[in-house]
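Have a look at the structure below, then the notes.
With one protein chain withheld, the remaining protein chains of the complex are depicted in position.
When the chains are written out, they are named A, B, C, D and E in that same order, and each has its own residue count from 1.
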Amino acid sequence: MGTVPLLSDDELSAEARAVFAEIRAARGTDYINNFWRALAHDPATLRATWDRLGAVMAPGALDPLTKEMLYIAVSTANGCSYCIHSHTAAAKAKGMTPAQHGELLAVIGMAMQTNGLVTGLQVEVDEVFKA
Amino acid sequence: MGTVPLLSDDELSAEARAVFAEIRAARGTDYINNFWRALAHDPATLRATWDRLGAVMAPGALDPLTKEMLYIAVSTANGCSYCIHSHTAAAKAKGMTPAQHGELLAVIGMAMQTNGLVTGLQVEVDEVFKA
Amino acid sequence: MGTVPLLSDDELSAEARAVFAEIRAARGTDYINNFWRALAHDPATLRATWDRLGAVMAPGALDPLTKEMLYIAVSTANGCSYCIHSHTAAAKAKGMTPAQHGELLAVIGMAMQTNGLVTGLQVEVDEVFKA
Amino acid sequence: MGTVPLLSDDELSAEARAVFAEIRAARGTDYINNFWRALAHDPATLRATWDRLGAVMAPGALDPLTKEMLYIAVSTANGCSYCIHSHTAAAKAKGMTPAQHGELLAVIGMAMQTNGLVTGLQVEVDEVFKA
Amino acid sequence: MGTVPLLSDDELSAEARAVFAEIRAARGTDYINNFWRALAHDPATLRATWDRLGAVMAPGALDPLTKEMLYIAVSTANGCSYCIHSHTAAAKAKGMTPAQHGELLAVIGMAMQTNGLVTGLQVEVDEVFKA
Partner (left out) sequence: MGTVPLLSDDELSAEARAVFAEIRAARGTDYINNFWRALAHDPATLRATWDRLGAVMAPGALDPLTKEMLYIAVSTANGCSYCIHSHTAAAKAKGMTPAQHGELLAVIGMAMQTNGLVTGLQVEVDEVFKA
């Protein structure tokens, strides 16, 4: 169990209830995942997170599947188990194939490895790389 | 300066020299960036890293630009300054637009934020997310 | 289960037993949480950790609740689940309200987000910020 | 230099210009620090970050100085140099004394240490700590 | 459960089957741990990881037990629970004593602590430390 209990629909403030309604409408399902039920203790952060997430993950210069994979990459480097599970599920729902999943993980592993080598060597940034 | 000096072309072992020749051929430029000059102190790791990097970053189920952006995402979460600079330069060379760069950073920031919220709340993984 | 078994009271060295007695006296409870039972395998580290923790977390220029919240902030960024649970419980015991908990998490999330943006942008430190 | 050039006032979009005006008004100074000049390349993220930062860091259940210290704690665990510098400067401007700064760092160091011990021991969470 | 199901021997591709045979021969046991069963979804990464791991962890200028302890140190700083468990078990199998385990954890904890202090203080690197 988490550091706060998960709120059931009956325990929501009016503000949280409104956000849950938007989540359900946007996703076309009645299911609300645990993150939102935990975050509902703080309706202002719930509202801000849901709103900003919608804007950031919407189709734009990058497509939604690419954005989900980037999310997985960051969450993996940060070791956020819940985030990896939820965004891997979201990526699969958006069409991520097993081959794409495999390559995603291979890139993450490669980046982790060279991050470690570069950092241990304390390599200085080449002038040509600076904007 | 790093924890090892950067090796000039004159200081390379035969094995490292061979890898540098491959880097130059693959990239179509004589310029070798500092990472490889630092890694050349250990020719076996230089060889293994260059070979694996080529395999991982090649076009496949994911395109090379997407892979560079994933690399940036991991490197940012790990705080590897050199890696961020070098892979941002590589992504721009592969066509990353300012709009894509902006969205990439927005996704990274959003993921970092919800990683923090989820972790602080210690949200348990929903059953539906498990493979 | 951990990488070492948790030691019961019967399995303690004399040095560890003395530390456990101090923990019980300081906290006014017989309950010893798992961290100390695991750490008891190394009595020198158990002693040093307990002594230093007491000095660092004591009231001083910062009050004990603020210190617990700082502990949660660091533990969240590091993804230490046990630490988040134990220090969130400690903070609540020291009076952290749900509103304070919510704001603590909002600050953590915000800091994580701008950490990611700043790092991805590789922003140079303004001269005015240097001591 | 960063992965994007810092924008001067002359290079701002109208949307970024409006945010800069709010920053100047809120802070009572004409100086805009580098983070905002880098973020100005993406006016939507600039706007969202500035708005949310204002809400999160405002006085509430926690006072602004405590929030700045929490920000420093997260930024330190994440190794974000720019963030540490800018929020340490902000904390000093809000009255953080050298003694408070010293205790803040001592708590961060202590938390980092026990995070490492707990994680290396893989201590299981006590039932009593769960919400 | 993970983000992919663990593959049983019956579900392996020919390439993965060959790697599993090598793992069994190298370790003198029929048991294949979960990491390899998860990685088997991507035979190319399975092959590359197994081959490189063998080369890196082989006796050389550093002995295999020292390498396992270094592995634990990195995995602890990264918070990789599975990695800590598997490499602690491997280190014990290679002769790590309880006293060595205790000192390993004490060094990890100390390093974490001074990492936090140094980073919070933003100490500049002494000229004498540069290679």
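Simple rule for what comes next: a residue touches a chain if its C-beta (ideal position, glycine included) is under 8 Å from a C-beta of that chain, and two chains touch if they have at least 3 such contacts.
This is a predicted model, so every value here is computed, not measured.
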item: Chains still shown that are in contact with the chain withheld from the display; value: A, B, C, D, E
item: Touching residues (missing chain, whole complex) on chain A; value: 72, 76-77, 79, 81, 84-85, 88, 104-105, 108-117, 119-122
item: Chain B residues touching the omitted chain (full complex); value: 3-4, 41-42, 44-45, 49, 74, 78-80
item: Where the missing chain touches chain E, by residue; value: 1-4, 6, 31, 33-35, 38-39, 45, 49, 52-53, 56-57, 60-62, 66-67, 69-71, 73-78, 80-83, 85-89, 97, 99-100, 102-104, 106-115, 117-126, 128-131
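As a working rule, only the chains that are shown with their structure count from here on.
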item: Steps needed, at fewest, to go from chain B to chain C via touching chains; value: 1
item: Pair sharing more residue contacts (C-beta pairs) when C-D is set against D-E; value: C-D
item: In chain D, residues with contacts to at least two other chains; value: 1-4, 44-45, 49, 52, 74, 76-81, 85, 104, 108-115, 117, 119-122, 130-131
